[in-house]
Each structure stands twice: as structure tokens, then as C-alpha cells.
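One protein chain is absent from this view; the other protein chains keep their places.
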């Protein structure tokens, strides 16, 4: 198994069902990654260690899912200069608290924030791949193919919904 | 000057005009304190050091003001077991982002959160004094006197507004 | 049974399943406490009596859970100088109404506000213990042990999620 | 000066410029009233006394303006059975906190809530008059005349805006 | 059956399960009332007729429940000078749209707004009774008895929760 | 002056500076229109009359601006079957109350809602023209020309910003 | 089957159960239409093509349903001058994100926005018919009949609720 170049980090294993969406995308693109659980508040030293050592371990991007007062992505971003992507998780208030806690970072320490929940987790992985693809033409090609497939899937749905309509008239 | 037993912490000196409300209250109760500037995101090591050493230095309560994705109170609470009070500051969205980022802490690591802005800062100092007064009868007496004065001030305002009305009829 | 030093107050027994989280934490730290039901609006005299007599009965902290226009914590805080902790309960609008009604106190009368719901109730108890520990080194030690256990639990979750990943590859 | 039958209550004299709108309306309808300042949090005994004695003093309606965690109307309603009208005042968050704190009362203790700010204060007075008019045909007649005048004022504005348009073409 | 003096109005029979809370309270106080269904948007003439004729029919208060862009209470208030109470119903966005559409009336045409949903409906009826009691000492007495019963019910809940605690220790 | 085919309606002349944006667009397309002031709440009969007679007078579209509990567009839509466009105006809460009061119409009675404020008013006029253009090829041509001009204006801004950058390097 | 004059467009077939409400209304008025699936983000070329060719194909109105960052209606409106109606769909945050993303269009490119969800979809179809009826007296007649039926349905509900009440007394 090759060394991971992406970490999918979450504050609690409760969030695994959400963040697994990110792992599945990375698997499908052949990107080696690891899951980690570390809490900004309950295991702060572990979080700091993970963030500080990531670059030297060869990690290129860290994807972070957290809910409520979601400080985890920001805390990681405070201790590293590699890109940190935040995925707000709906644990209360529809995820609005997690979104604001993740995205409203002060100047100097950005977090690239995704949408709330599963689609945000999936997009976090895709955005990590887009970042890696900046210097990897093969990966860039795969992204073009992925994008083309998205469009074909929409075409297929469009065809079906039109056919159903024809049959029902 | 006696050693401080309260820290008034803020992420930026921009927040000083807000947090000074807390200092003025502590001064009026004769509580020794210090101001500190440390950012959860821009100077994370300084923040961790401040939080980890506070208890051994004799600090009893830390009052923390921060805006936007206000992680500072939560970060400090992650590294200490002394009470941390959070004051959300309105730097955007009326302070709703700072409020949610401060108050919605995960279980295990509480932040005692005050209202948004100057009155929150003032109340942070009063709440710190209430905490100290739990084991300090003299301070408790001063709080009773303060509370009585609040009521008298309202009485005075009531008297004036009624007199103005009488004069205007 | 020793005399209680903490009151866990709620406006209705409907909120007991939430506030029991606070009681369980206090039990685990060996803090004597009592549950009370009193409504700021339906039994205001009982609420005033509870708040006014608390200090003389030896109560050190009052933890208050309430939903909607959650006035209970603020009402108690109006009549006592001991620390009052507010736990907003989601009875409508995701608990945003209860949060704002609890936290946005006017200057002079603070309520130390926790997050919405069960984790807020649990944190209310932990914060009460932090307050008591300011003058109780034994309790402070227990808090350090509790904090260390939180970190170990995260470690354990991290180990499991990494192992599952290894097995699934 | 006849005895007041309406109280216009506010938590602080800062709110007088808002609540004066209510007084001006009551003046124009010839309803005797008094202004009072009492705080639910800073002068709770005064607030309780005002609420408990109001009915016996001949007060028929209490109009209450308050901002932030606006507990004042609800606190008054807890201690009396005469109608209490709440006017949320914008002291933060556009007044949304005051609105929710005023209107989301638990079952059993209603507050008839008006809109935020000056127009809410004015409407509070009009609603008080509507309440009084339920058993006062003369007052009811005045309300009909007032309503007719509102419509005429709109007619006049409509006439002017149409004339301006004609002149500008 | 005596002629109704209160109308409980709703825009659709879907809202009956909510508004029945109001009817049950009025029944328990012996206030004659009628239910009506009329829509501000789908049956505007019926709504106008109801509002315009209410006073002459001897109606003293109209309680109106509506959801979403809840215009019904405001529309009724536009056509009558008797007090109109609004009950926002949660048909979307947690009822926030209905609350704002009901409460934020322009100056000149107030709606006395209750909280969202069932407790708001119940409170609408209680507030109607408070209005009627302004000129009805018997009804006022019943309200005092109702208020005393509310307090006793809280006492009973408090007693039970304390007993359960004692048994569980 | 030809008979108007569009009405620009507002609840108060305070809103004229906003709604004039709509008039200016209609002028530039040569669409005859009239301004009207009528309030859903203060002059309900005038509003009903305007709505009921509009179609027979040859009116094709009604553009309605209103703030707060913005019922005016919905009230007009209740009484006519011609398209009604709503422009929420920010009179409080950033216009969120007006937006929700305008857009969240019950099924059966739509209001085509625009964005908040001046750009919403301008877009209301453009949308009215789009509606008229469905059966008017000349108007449709003008819309195509307008759209092309919008794109050219962006081109021009792009050119300038690039040139400024070049000069500043 | 006659050529469609309305397109009901959605970003994903997940939204079909919502948007079918629009199709059913169009069927009941005998308006030929087609369903389409195209995504502003996953199949942008298809979306552009649909929008650019619509007018020449004889399409008069496009009804667009989308959730979250609902760009689809705005994207279509960018490429055509025929009226575009937006239906925000609740895929997160109660649909507030979709509502704001649909309605807050910049000046120059309006989207006529409906309410959130199924009633918005139904109203989208009715509003499309209102647009078509501007130049089609037969359709206008049908709308008058539809409106009359809405009122009769409310009458019927009113009759039933009054009868139930009579029976229960």
C-alpha cells in the first residue's frame, strides 16, 4: 500500500458515514489516503501533531469534516501550510453553525470550504484531486473523463424522464 | 501589582475597544488581570502555551473575545481545565457566526458563552467575578452591592422618565 | 445524602431527558445536586424563591435548561449572584430561539451559556465542576483525569478507523 | 390628570425614543397612561411589583419594549392576567433575538407581540386601544375614524405620485 | 348555543389540528366561538366579508392561524378594528416565514402575534380571554384561577422529579 | 399618453426611490405604465379595487414593491389572474421578512418574486417586459438588444480593469 | 402530441416528485410541455443549448426547479430572453439556500421566483399559464374559472368545519 498523500480527518467516528464519501472518491481515482480521528477540543495535542507532521510525511491535502462549532479544519490550518479543505457536518441547526465556523476564517489562515454533508465530503475529495492535478497531467485527464461522465449521466436521466412522459401521455 | 488571576484574551488588538469593558469591570472590583493577544490561527503555539500554563501561573478564569469563525475560546478550553468564558464579537453577520462558533462546543469541552459585543465583554468580567466569589465571601458581598446598585440605577431612570412625562403633560 | 451544591433546573419535566445528561456527569464526579422544576412564566414565585434562597442553602452553581423564549436562566440570574449556566433546548426553530433568549443577556446580569441540547446539558455540568474546581484541588485533579480520558477515547477511535481501513483495502 | 389605564414599560431609558411612539398614539386618543422603567434582570423586584399591582391600580393593558434577550414582556405576563403587549427593539441582530425572546412564549402565558421597533411601538398603542374599545363604543368609533384617515392618507399619496408622473412625462 | 364572540379562523382545514388547541381553551372557559376557514388568497371575498361583518355580529376577538406567507391575520386586521391575534403555523422553514409575515405589520394595523404552532394557538385563546376579561370580572377571576393551577402543576412536576431522584440514589 | 399596460404599485411613497428603478426601465422600452400607491393594510378597499379592475382596464402585469410583512403583492394576486411580480423592500431584517412574505405564497395564487431592493425593482420591470414580449416580437427584439448591451458593458469593464492592471505593473 | 410551449427543467431526476406538480397543472389546463433534466454544473453545455434554442423552438416559458446552490434558473435566464420561473427545492437548510440562490439575481437578468417545494412547483405552472394568458383570452377564462373553484373549495371546507363543530357541541 503506497504512502497516503491525503488525510481524511474527522472529529469523531460518528462522522465516518459522511466522510466515507470522500474516501470512496479517492479510491476511484487511485489516490492513496488515510482516515484519521482527532478532535480539536478533546485531543488537541493529537490534532496539532497530525497537522505539524503532515507535510513532512508527504501529505499534500487534508480534508476535514466536523459539526457544530466546527473548529477542526481551522485548527489544522493553523499548524500547516498545505491546503486544508473543510466539510461542515449537520449536527445541529441544519449545519449552519458548522458552515460558519468552518468558512469564516480570519485573514491569513484559509480553509477551502465545501457544502454541508455528504455531497460536501464527496466534493472535498474531488477538490483535493483538482489540487493534485495542478501538477499531475494524468490526474487532470482523469478529471476531464469524470466530468464528461457526469454530463453523460445527466443525459441519460433526461432521456428517461422524457421517455416516461411520452409513455404516460 | 499583584499577579493576575484572570486573563482577558483577544485574537487581535482590533478587539481591544470591546474587551476593555471587561477590564474596566475587573478594575472596579479590584481583581488583578492581564490583557493578552493571541490568535488561534495566526499564533497557535502562543495560544496553546498561554492555555497550558495558565493554571500553574495562578490564573482562575480566562475571558476570550473573538469574531467570525471564533475558535479562540474553544481552543483555549481544549488545553486547560479552568473555566473559559467566550465573548462573540460582531465582525460580520451581526456576530451570529462568532456566537455559533463560540457556543456550539462538543460535549466534554465547554465554553461559558456571553452575549455579542460590549455588553458580552462586560458580562464576561462579571461572570468571572461570580466564579471567583464562589469561594470568596468578600467578593460575593461586593456582587450583592453591585446588584443593588443596578436596581437603584433603574429606579433613578424610572423616576426621571415619570417626571419628564409629568412636566410635558 | 449530602446537601446539594448544584441545582439542575428545568421549566418542564419534558426537558428531563435532556437535563439528565447534566445529572449523570455530576454523579460521576461525586457532586451532590438536586433536580428542580420551576417555570419562569407559569410558576414565577417558585422560581424567584429558588433563586433567592439558593446561596444561603449552600448552592454554588445553578444549571438551567429551557426552550423557546427561554427566560428561565435569565430570571434566575436576576435574583442571585451565584453563577447561572444556561442550556438552550430545541423546542422549535432548531433551538435558535432558546439560544438567543438565553445568551443575549443585558449588561450586568450574565448567563454562562452552553450549546443547544444534550451536549449542552453535559457541558453545563462540566462547566459547573470547573467552577467548583477553582477552589477545590481534588476536583481539579479529577478534571485533568477526565480530559486525559477524552483524549484516550479519541485515540481509540482513531486506531479502530485506521484498522478498519487497513482491513478493507 | 386622570389615573393611567395603560403602562408603557421599558427596560432602559435608552428605549424611550422608540416607546414614545406608543405614548404619542395614546395621547392622540386621549388614553391616560404612564411611562415606567423597570428591568427584568437588573431590577426584578420592581418589575414584579409593577406587574402584581397593575390590575388593582386599574391598569388595563401593559405595553412592554425590550431588546436582545427581551424577557421583560414575558416576565410581566408571568405575574398578571391583564393583556401584555411586547415590542421587540433592535439592539442587535436586527432585533431578531428580541422578537424571538418576546413571541415564543410557552403555553399558558401569552404575550401579544408587535413588529420590531418604532412601528411596533406605535402598533402596540393601537392594539391597546383596540383592546379597550372592546367594551368602549366611543373608543371604537375613534378607531373607525382613525382607520378611515389612514386610507385617506394613502389616497393622497397616490394622487401625488400620479401627478408627479404626469408632470414628468 | 349562544352567539359566538370569538372567531377561530384558519386558511385551510389542514391547520385544524393546530387551531383546535385554541377552541379547547375557549370551551374550558365557556366562551362561545366559531371555527371558520377562509383564505386571504384563495377566497379573498369571503375573508373580507368575515372581517367586515365581525364587529356587527358581536365578535370581540378574531384568532387567525396561517403558515408560509401568512397574510390572513393581516388581511383580517385591515378590514376591522377589533383585536386580531395571529398564530404562525410551521408549514416551512420552521415557521419563521409565517412568524415574520404575521408580526412585521406596518404601523397603523397591528396584529397581536403569538408563538409558532400549537402553544401559540393555545395562547391565542388565552390572550383572547384576557382581552375579554378587561371588562368582565368573572372571566378575570377564572384567569386568576387558571394561573394558580399552572403554578400548582409545576409544583407537582417538581415534587415528582425530586422523588424520582431520591428513589434512584 | 397611451393607456398604461403595467402598474407599478407600492404600499407607501417611501418606497418610490426604489420602485422608480422599475419605471425607468419601462420608460426606456417605451412601455406605458402608471405608478400607484395603495396599502394592503391601510387602504384595503383601494387595493382590491385596483386589482379587480386592472385586467378590464387593459393592464397586463402588476409590479408590486413592499417591505416588512409584505402582503401587498399577495393581496393583489388574490384578486386578479394577471401576472403579479413582487419586489421585497428592505425596511427591516435586511429585507428577509419582506422576501419570505412575498415569495412563500400558498398553492393556487403565485407571485413572481424578484430580489430585494433596487435591483429587484429593475428586474421586475424587465420581467414584465419579458412577459409582454411572449406575444410581441418587436419587444422581444429589444430584449435581445438589451441583453447584448449588458454583455458589451461587461466587456468594457473587463477591458478597463485589465488596462489599469497593466499600467500599475 | 402538439409541440411543447413550456419546459419543466430540473437539475436531477431526484426533483421529479416535486416538479411533477407543475406538469399536472399544465396537463389540467391543456398546455403542451416537456420535462427536461439538465444541470447547470454537471452538464453545462446541455443547459446552455436548451436555453439558447428554447425561443426558436416555440417555448414561451421555462419553469426550473433546483436545490442547494440553485444556479439552474439563473443560468438559463442568462442565455434566453423568455421568462424563466424558479422553484427552490429543499435539499438542505429548509430550502433557504435554494431560495436565496434563485431569487437574488443581479439587475438585468431576472428570475420570477416561486415558493419553496411542491406548492412552488404548482404555482410555477400557474404563473406560466398567467403569462400565456396575457395574450390568450381562452386561457384567461380558464384561470378565472380555476380561481372561482379555489374559492368554492374553501367554502366547502368552511362548511364542513362548522358542521363538525355543531355536531361536537
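Per-chain residue numbering starts at 1, and chain names A, B, C, D, E, F and G are given in the order in which the chains are listed.
Definition applied: a contact is a pair of C-beta atoms (placed from the backbone, for glycine too) under 8 Å apart; a residue touches a chain by one contact, two chains touch by 3 or more.
Predicted model, so just to flag it, every value in this text is computed and none were measured.
Displayed chains that the missing chain touches over the full complex: A, B, F, G (touch as defined at the top). Contact between subunit A and the unshown chain involves residues 55, 60-61, 81-83, 85, 99, 103-110, 112-116, 118-119, 122-124, 126-127, 130-135, 140, 143-144, 146-147, 150.
Touch with the hidden chain on the side of subunit F covers residues 90, 94-96, 115-117, 119, 150-151, 153-155, 157-158, 160-162, 165-166, 169. Where subunit G meets the chain that is not shown, the touching residues are 11-12, 39-42, 44, 48, 67-69, 71, 74-75, 77-79, 92-93, 96-97, 100-106, 108-109.
The criterion applied here is as follows: only the chains that are shown with their structure count from here on.
Steps from subunit E to subunit G, minimised over paths through touching chains, total 1.
By residue number, over half of the contacts seen at A-C repeat in one listed pair from E-G, A-B or D-E, namely E-G. Subunit C and subunit D have Cα centroids lying 36 Å from one another.
Taking each chain's centre as the average of its CA atoms, subunit B and subunit C sit 19 Å apart.
Across the assembly, subunit E contributes 12, 39, 42, 68-69, 92-94, 96, 103-106, 108-109, 115-116, 119, 150 as residues in contact with two or more other chains.
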